[in-house]
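Worksheet: one structure, shown below.
Only one protein chain is missing; all other protein chains are in place.
Showing chain A:
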Amino acid sequence: MSSISPACQTLKDEYDACFNSWFSEHYLKGDTTADMCTNLFKKYQACIKEAIKEHKITLWELENEPTTKKN
């Protein structure tokens, strides 16, 4: 599925693939530790943050990044 910004597409695809794998093979089986995709998510999220600004959308979760964020 397309990302809001073509610049983030590769990052999105990589993250989504990681997340889907983590969700079905770890999370649903009770292994809810969530470090597998953290790095990918951080890169993807940083890209999204820029893209969303262009559309003049403010999402507080992106403005105030919490210290612990997983997958």
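Just so it is clear, contacts are C-beta pairs under 8 Å (C-beta built on N, C-alpha and C of every residue); 3 or more make two chains touch, one makes a residue touch a chain; residues count from 1.
The rule we apply is simple: contacts and distances are computed from a predicted model.
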Hidden chain of the complex, named as in its UniProt record, picked from "Pyruvate dehydrogenase E1 component subunit alpha", "Origin recognition complex subunit 1", "Ribosomal protein S2, flavodoxin-like domain-containing protein" or "PRELI/MSF1 domain-containing protein": "PRELI/MSF1 domain-containing protein"
Touching residues of chain A against the unshown chain: what are they? 1-4, 8, 12, 15-16, 19-20, 23-24, 27-28, 30, 32-34, 41, 44-45, 48-49, 51-52, 55-59, 61-62, 66, 68-71
